[in-house]
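Handing you this structure, nothing more for now.
This view holds just a subset of the chains, kept in their places.
To keep things simple, chains are lettered A and B as they appear, and every chain counts its residues starting from 1.
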């Protein structure tokens, strides 16, 4: 199980292909099985009341596993999210960044599956958990 | 099965409680079992390539069923999303608004469950389908 992009390569890939959101995410660590990414929470991520919104948490989980997959398959073929099931467990702590820990559980020929736990930085209890599936398009030769 | 808020009351409720996003959504119709809401797609909803982003579709499904529940329970107790499973079926058509059709399948004492289909306006094939669960907090007396 080798990686085609390490932390530096993944960060550059994100900056080049997703410039609009690249500043929101900091890749903290990556191994062939697990990737940790931090969401730098700002005004646009909040809903009334000051906690991080549901779509933002969904988006963080999606980005985390997407990056874990791209680390393994490289920057050419781009994984496409086909399914996400997410459980919202607790209200995120106000004024704290979120961190996502993504585990890649299967990387097949056409499908990749993993799960993601989301935490408010510094809190042991997760704020959400998620399982996601991606389809991996064939690389055009 | 009576409603506590009709289309006009729901629109006012959204404008008052969610002023940041109220302009994005137009409630098109509401009955006790089904609610249709349109997302007025703009730049902020798009991802690279020009199609509507995954978090935006998640957010639309979430808003649609939330409004369907609030129509039934009124504006006092606020439903909280506890689970969402979403399947992304097709890339949305570029430059088109999205419409969500939410069906309330169960409205219990503490839980509400429903499903939502998302369409690009004018296209018969859905771009996503979703099942969502909400917890309904007890009304403080």
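Please note the rule applied: a residue touches a chain if its C-beta (ideal position, glycine included) is under 8 Å from a C-beta of that chain, and two chains touch if they have at least 3 such contacts.
None of the values given here were measured: they were computed from a predicted structure.
Colleague: Wait, 2 copies are placed, so what's the full copy count for the complex?
Modeller: For the whole complex in this structure, the answer is 4 copies.
Definition applied: only the chains that are shown with their structure count from here on.
Colleague: Compute the rotation angle for the C-alpha superposition of subunit A onto subunit B, expressed as a multiple of 5 degrees.
Modeller: 180
Colleague: So the centre of each chain is just the mean of its C-alpha atoms; given that, what is the distance between subunit A and subunit B in Å?
Modeller: 24
Colleague: Give every residue of subunit A touching subunit B within the complex, in rising order.
Modeller: Contact set of subunit A toward subunit B: 17-18, 20, 47-48, 53-56, 58-59, 62, 80-88.
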